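All protein chains but one are shown at their positions in the complex.
Which chain is which? They are A and B, in the order written, and residues in each are numbered from 1.
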Amino acid sequence: MMLPAEPKKKKIRNWLIAVVVILLYIWAFAGIPFAGVKENVGQIVGSIFYGLIHPDWGYVYTGDGEDLISLMIETVAIAFVGTFLSSILSIPFAFWAARSKNSPRWLSGFGKIVLTAIRTFPEIVLAIMFIKTVGPGSFAGVLAVSVHSIGMLAKLYSEAIENMDHGPSESVVSAGGNRWDVLGFATLPQLIPEFLSFTLYRFELAVRSASILGIVGAGGIGTPMIFAINARSWSRVGIILLGIVVTVTIIDFISGRLRKRLV
Amino acid sequence: MTTNTLPKRSGLWKNVLWLVIFLVVLFVSGSISGVDLARFFSNSSQMNVILQKMAHPDWAYAKIIVEPILQTIQMAIIGTTFGALAAFPFSLLAARNIMTNHWISGCFRFVLNIIRTVPDLMLAALFVAIVGIGPVAGVISISVFSFGMITKLFYESIETIDEGPIEAITASGGSKFDIIRYAVVPQVMSHFLSYLLYAFEINVRASTILGYIGAGGIGVFLQRSLSQFRYDQTSIIVLVIFAVVLVIDTISNRLRERLL
């Protein structure tokens, strides 16, 4: 007996998907003018590489507070305070967005949408708004990071709340405890390690954000970075990149270790 | 040796120490970053002005930003795809169960980690300096960024696959390529596509901002509206971004559910 032919339905479905995907890509490529690229690309890449290999070591520490180390510390400080504030602000949002027996479906659904909105609101726009309020500088950066981080942090917290084990709460209630007892002895002990882990993760991302916010004037290493790029001082760009890479790597490493010990 | 009273907890002092360190760092950071809550509250009226202007979005402006938003999406599609295409072979090289020489896989992972530490806007600023203002810089930035994200997710996924089929194809006399093609890829293909879609979701968000420094897309209009204090235009742009992100997230989530 010969091998029967492959079932038709699957073949048709695969062809349809292929056609849709191809059309999508044709549309996508049509919108990007690839031809209008500058001629001296090669030369610029060359100078950048040169700058990266010969970083401006003098910029690392000058003692006037405008050097790499001071600014990286400032960047990390922005991320630290911002994440801390965000973690506190996120808690009520988290309970709002978490589905639970006590809250109706629409309430938690609405909360989730609010969080998505916060997460989608561009951090840069937030930074500029805060600059208009408290002036340029790192404080605006702190505020921007705190508000924007709520979007992700509260979402992670709310998922932890939803996945919580209800056993311990039950046992506290059955032993005669009230709402606060449940909170203190059952809910928080479970949630706090997870919350801390998420906060540390968000802190890692915040350090990256904080290094960019300076581009619009919200403090940190971003401002000198954009100056250096615009001025084509590639050695300075190189040392700043190095500083960012080293700082982020160290923080990721420490944070990773701490998170492993928490979970 | 048992006692009749509760033995003392030895770890208590350690926790107190951690708390003290934390508070010290917090205060130092606060002062370094110029946190001045008093100033915030006294100037909050400024914020109210801005928020009020934003509360009345310039609906007419929506027509003008349709094309840039579409360009943003196009950038995200192409950038994510290029990044994913590069990520595929790289992940295989970084996965410890495929690249059995751990020195080599360690090397690749190291390079990967370095790429992943550079923030996306910084990459974009660099590429704008290289290829000039416009969406091409944005596409390249997104490619690099996606490459970093997808490679990490993917090689972690590859390392968790069932080794059985690998054994089976080795036993039949298959080469390394045969093993990858017939034992590894069928197991991880759906994960790969899922990560591609996930990266795409993130990239749509990210690419809305890249234009701020000239890398194409809707970001340019964002920058313009802010510098001209036209917060009503800012809010319509943000609303449109929100709508687009919502639609794309929903479609992407559905597809990802069906994949896994």
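Going forward, contacts are C-beta pairs under 8 Å (C-beta built on N, C-alpha and C of every residue); 3 or more make two chains touch, one makes a residue touch a chain.
By our rule, contacts and distances are computed from a predicted model.
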"Phosphonate ABC transporter, ATP-binding protein", "HEAT repeat domain-containing protein", "Carbon-monoxide dehydrogenase medium subunit" or "NADH-quinone oxidoreductase subunit N" - which is the UniProt name of the missing chain: "Phosphonate ABC transporter, ATP-binding protein"
Shown chains that the omitted chain touches within the full complex: A, B
Candidates B:Met99, B:Ile169 or B:Leu196 - the one touching the absent chain: B:Ile169
Residue, one of B:Ile98, B:Ala183 or B:Leu226, that touches the chain absent here: B:Ala183
Residue ranges of chain B at the interface with the undisplayed chain: 162, 164-165, 167-175, 177-178, 181-183, 186-187, 189-190
Contact set of chain A toward the excluded chain (per top definition): 1-4, 6-7
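By definition in this document, only the chains that are shown with their structure count from here on.
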Chain B to chain A touching residues, read off their complex: 25-26, 28-30, 32-36, 39-40, 43-44, 46-47, 50, 70-71, 73-75, 77-78, 81, 113-114, 117-122, 125-126, 129-132, 134-136, 139, 205, 208-209, 212-213, 216, 222, 226, 234, 238, 241-242, 245-246, 249
Residues of chain A that touch chain B when the two form their complex: 24-25, 27-34, 36-38, 41, 44-45, 48, 73-74, 76-78, 80-81, 84, 116-117, 120-125, 128-130, 132-134, 137-139, 141-143, 208-209, 211-212, 215-216, 219, 222, 225-226, 229-230, 232, 237, 241, 244-245, 248-249, 252
